[in-house]
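Below is one structure. I have some questions about it.
This part shows chain A:
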Amino acid sequence: MHGLEFDIAHFLAGSMVVISLLLLYQDRLYALINVFAGHSLTLALAVGWQAYIQEAHHLYVTAGIALVFKAIFIPVALHRIIRKLGIHRTLEVVGGVGRDMLAGAALVALAILVMLPVTAGADALAREDLAFALAVVLLGLLLMISRHNAVSLVIGFMSLENGLVLAAAGARGMPLAVEISVAFSVLIALIVIGIFLFRIRERFDSVDMQAMDAFRGERRR
Partner candidate 1 sequence: MALITDFLVQGGQMLLILLLAPLLTGWVRTLKAQLLRRRGPSLLQPYRDLLKLLRKEVVLAESASWLFRVAPYLIFAAIWVAAALVPTFASGLMFNWTADLIAIVALLGTARFFLALAGLDVGTSFGGIGSSREMMIASLAEPAMLMMVFTLSLLAGATELTTVARFMLAADVGLRVSLALALLALLIVAIAENARIPVDNPATHLELTMVHEAMVLEYSGRHLALIELAASLKLLLYISLIGCIFAPWGMATAGAGLPAYFIGVAAYLGKLALGGFLLALFETSIAKMRVFRVDQFLGVALMLGLLGALLLFVSRSL
Partner candidate 2 sequence: MSNFLGLIAITLLLVIPAGAAVVLALRSSYRIGARINVGAALVCLLSAVILLGARPEANLYLRVDDFNIYLILLNNLVSFTTSVFSAGYIAHELETGRLTPKYLRFYHAMYQALIFAMNLAFLANNIGLLWVAIELATLVTVLMVGIYRTRAALEAAWKYFILGSLGIALALFGTILVYLAAQPVMGEGLPAMAWDQLLVHAHTFDPALLNLAFIFLLLGYGTKAGLVPLHAWLPDAHAEGPTPISAVLSGLLLNVALYAVLRFKMLMSANPNALAPGPLMVALGLLSLLFAGFMFYRRGDIKRLFAYSSIEHMGIITFAFGMGGPLANFAGLLHMTMHSLTKSAIFFAVGHISQVKGTQRISTIRGLTATHPLLGWGLVAGVIAIAGMPPFGVFMSEFLVVSSTFAREPWLALPLVIGLLLGFGTLLWRLHGLAFGESHGVQAPGPTPVSALPMMAHLALVFIAGFWLPGPLVTWFQHVAALLG
């Protein structure tokens, strides 16, 4: 493949990492959701580009799913949810963004460090994509654990999953990529619905412990 294709793929994958870092940086839910929409959009572009340069047409489907489902449908749904739950104005301050950014940077470094020796066999594109994908995955995980809010938890998870799709797309001629992304979309849809149905309120995870003991039939001490 010649330089331009490679550079574009490289650029798209890299920008996903950047956007992941941006996700870490957000402290308002609205902003978080919007940035995530951008994240998914970039993913759609990256996958589409992969489809183009690999002549793997089924990847267009994946790209389409990413575009329609993750870049449009989910963000809209989330907007409605948070408005319904009345948490759209909340500020999230967990430990401070600066710490998260540092950790994020460290994770990116780790991802590259792990990936460099690998893939002597695999071609350069796959290697790059893989390193970036791993970075995105780790950053998503970091986002998940650095926020209290159920919604941002989901967003973190979805960005992580974006990284997976990126990796899948980067893997040349990987079969079942479409099926996998479909399966994942179902999963995410369920999560979102879960939030919606179960009325999982803000900061669900820190309900009063004594109350929880009562119905868990457990003594703490």
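On the choice of candidates, all candidates are chains of the complex that A comes from, given by their letters.
The working rule: contacts are C-beta pairs under 8 Å (C-beta built on N, C-alpha and C of every residue); 3 or more make two chains touch, one makes a residue touch a chain; residues count from 1.
A quick note: this is a predicted structure, and the numbers were derived from the prediction, not measured.
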Of the listed candidates 1 or 2, the one touching chain A in this complex: 2
Contact set on chain A toward candidate 2 in their complex: 114, 117-122, 126, 130, 133-134, 137, 141, 144, 153, 157, 160-161, 164, 167-168, 171-176, 179-180, 183-184, 186-187, 190-191, 194, 198, 200, 204, 207, 212, 215-219
